[in-house]
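Only one protein chain is missing; all other protein chains are in place.
In this document, chain identifiers A and B correspond to the written order of the chains, with residue numbering beginning at 1 in each.
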Amino acid sequence: MDLSITSILTLDGLTNGAIYALLGVGIVLVFTVTRVIFIPQGEFVAYGALTLAIFQTGKVPGTVWLLLILAAVAALMELVTTWRHRGSALPAVMAALRTFVPAAVVCAVSAWAGPRNLALPIQALLTVCIVTAFGPLVYRVAYQSLAGASSLVLLIVSVGVHFAMTGLGLLFFGAEGFRNPPFWDTRFALGPLALSGQTLIIFAASAALIVLLWLFFERSLYGKALRATAVNRLGARLMGISTHAAGQLTFAMAALIGALSGLLIGPTTTVFYDSGFLIGLKGFVAGVIAGLSSYPGALLGALAVGVIESFGSFWASAFKEVIVFTIVLPVLLWRSLRSGHSNEEH
Amino acid sequence: MKFTKIALAAAFTLAALGSAHAELTIGVVQPLTGPASGLGIPVKNGIMIWPKTIAGETVKLVVLDDATDPTTGVKDAQRLVTEDKVDVVVGSSATPVAIPMADVTAEAGTPQLATSPAGLPPGKDKWFFRLPQSNDVMAFAMVKHMKAQGVKTVGFLGYTDAYGELWLKALTAEGEKNGIKIVGTERFARADTSVTGQVLKLTSANPDAILIVASGSGAGMPQKAVMERGYKGKVYQTHAAATQDLMRTAGKDAEGTFVVSGPATVAEQLPDSHPSKKMAVAFVTNYEKAYGPGSRNQFAGHSADVLTVLEKAVPLALKKAKPGTPEFRSALRDAFETMGRTVISHGVLEWTPQNHWGYTNETGVMLKVVNGAFKVEQ
Partner (left out) sequence: MDAVQPVAPSSPAAVPERPSALRRWGPLALVALIVALPLLPLPNFWILQLNYIGIYALPVLGLVLLTGVGGLTSFGQAAFVGIGAYTTAYLTVNLGLSPWLTLFIGLTLTGVSAAIIGAITLRMSGHYLPLATIAWALSLYYLMGNLDALGKYDGILGVKGLSVFGFELGQQRVFYVVVWAFVLLGALALLRLLDSRSGRAIRALAGGSQMAEAMGVNTLRHKVGIFVLAALLASVSGWLFAHFQRTVNPSPFGIRMGIEYLFMAVLGGAAHVWGAVAGAGIVKLLEDQLQVLLPKLIGTSGSYELIVFGILIVLVLKYLPDGVWSFIDRRLPRRQRVVDWHGAAHLPARSKPAAGQVVLEVQAIRKTFGGLVAVNDISFRIRAGQIVGLIGPNGAGKSTTFNLITGVLGMTSGAVQFRGEAIGGLSSRRIAERGVSRTFQHVKMVPDMTVLENVALGGHLRGRKGAIAAMLRIDRTEERQLLREAERQLQRVGMGDLLHEQAGNLAMGQQRLLEIARALCADPALLLLDEPAAGLRHKEKQALADVLRSLTAEGMSILLVEHDMGLVMDICDHIVVMEFGTHLMEGTPAEVQQSPKVRAAYLGTEH
């Protein structure tokens, strides 16, 4: 085990870890604002990678139709709820349209652009728009009415959403995997290391995203409003912060992070319709290491997971998952003892 | 449920009162979801383009998904033999699913045509027949090629499941006979996004050749990983990777790779003297007419072969009994064993009471990826 191998493994671990960090950050984000442990975060990643892959083949990706259907369902729910709440038809219809139109526009543009085989950056942009639009709609359909439920119920709902999205992924993308072309197709030599342009993009994007998120939550009013919602929903509502808007915004951001992650990993590996789950789980481990509360913690945790996994695959390739998931336990125990005994929810 | 029962009872009565055609009930258990869905879906697609009758009997298909899960596969098999009372079970394409199903079909006295190279303990495969070539047959062809290329050491990078395990055994056994040593064994799961650690370990041992055991589009990632390491030796892939997906996912990195395959996927390139040429071409034409050019693959070929086998064996069984009876199933099983030499798209099949694999060692064809397409190696 010489220096060159160590450095290659470390680089590989850090590259994977950067992706896990993005996911971990997404999961921490969703949890801090909505108390939802968002297991389907990985599905957004798979959807992102695969949507771009289908664009590349010159067809319209199935996610476009799925988005349309989901938007219709959400709009219908919005119509019913607003009508019942406000009593008259007009605000209800307005609310429904507000839900439906943005997604519909994205779908229309994608349907037009699909067969035209536009340049890679434009297709990437469309992919990001499509997948990001999923976020608030998923929240509206599955979680919004359960906003006050316990964390356990929300966790099980997340599982249900995960199953549904995986099944739909198989339906729309098929069973075979896809690999996207790299955004930057060069290789740099750094001693024994071969840095690909894609790796650099991954590092840069992850770092940028994490810094942006940190700034958003610490420095901006919207960010603080979101954090307020997590701490005390009723109090935040009394201050004029809408829980539902907060939830939808958060999910939109999570979907955006997922889409970007999908774009980043698409060129580095073959992505299948169910690849998202395992990646999401590892990001989830990173989030848990961070106590589901801190972004720098999620970043460090994710990098640690990536590196441990990388070295684990070198030494005992069959057992690397066991190693990764077992290290969570002492970390969780440490975290739990440190946060003291909060009374269980009831 | 009750309603369905009454309806069924009524249907049966009507049928018994003298209907025109008897029905051949065929149960299909395939991995339509899960990691092996890349194998199961093409088989199912191939079955969907079967004709509506076989040997004059109307075909009733019951298709169930086993989700690449042995437990689900067993449940499906139980349903098929107790509830649907099928005459034959086709499945599964996932080896670890097909194996426990054998217990169920054997106990129910229903022949099972497996579309995966599933090995069973000796004496346990009375009702179990395989369509794919065994890995041993494929390994034979591959090792012969390796020896001819002067390969002395091999590194193994394969799936952690039964497919990988069986190939490891086959390669080790065949390699020993030919003086080829395995110097490194690394495993990975299909869902893994990177195999850098494993490849590093393998390449540091610097073997003459590396064998990658993966299937469908899962074969691309390890292929790229090996090439990205700057490996200069020969790279081999197994017959589950003999599809366009390999080139699609590995791109330029697939160039020069040797892939062993059954004859079906390279139908046009087979010499006219090859016994399977006609069947293979027929398969490719039919399949690509339904599903588009370039959609052919190893697995769909098996579904065409099942049809060929049934078309030959069912008439033999019909002489002894009617479909839907235990006697028919037993007769069908006997027919499989006694029908003799059958030419199918994947080679020449000959099942005997002692051998339910049926292929000879000459079946495997070595291909090489040249300019993004498979070329038969001579």
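FYI, contacts are C-beta pairs under 8 Å (C-beta built on N, C-alpha and C of every residue); 3 or more make two chains touch, one makes a residue touch a chain.
Note that the structure is a prediction, hence the values are computed from the model and not measured.
Across A:L90, A:V159 or A:L234, the single residue that touches the chain missing here is A:V159. Touch with the chain omitted from the figure is made, among A:L168, A:I202 or A:A252, by A:L168.
When the full complex is taken into account, the listed residue touching the unshown chain is A:F319, out of A:W112, A:W184, A:Y222 or A:F319. The set of chain B residues touching the chain not shown comprises 32-33, 37, 44, 63-65, 67, 69-71, 74-75, 78-79, 82-83, 95-96, 99-100, 103, 121, 160-162, 165.
Mapped onto chain A, the footprint of the missing chain covers residues 37, 142, 145-146, 149, 151-153, 155-157, 159-168, 170-171, 281, 285, 288, 292, 318-319, 321-322, 325-326, 328-329, 332-333, 335-337, 339, 341-346.
Going forward, only the chains that are shown with their structure count from here on.
On the side of chain A, the complex with chain B involves touching residues 5, 8-9, 12, 16, 167, 170, 174-179, 194, 265, 268-270, 272, 274-275, 277-279, 310-315, 317-318, 320-321.
Chain B contributes residues 33-35, 37-38, 40-41, 160, 186-198, 200-201, 204, 216-218, 220-221, 224, 228, 230, 245, 248-251 to its touches with chain A in the complex.
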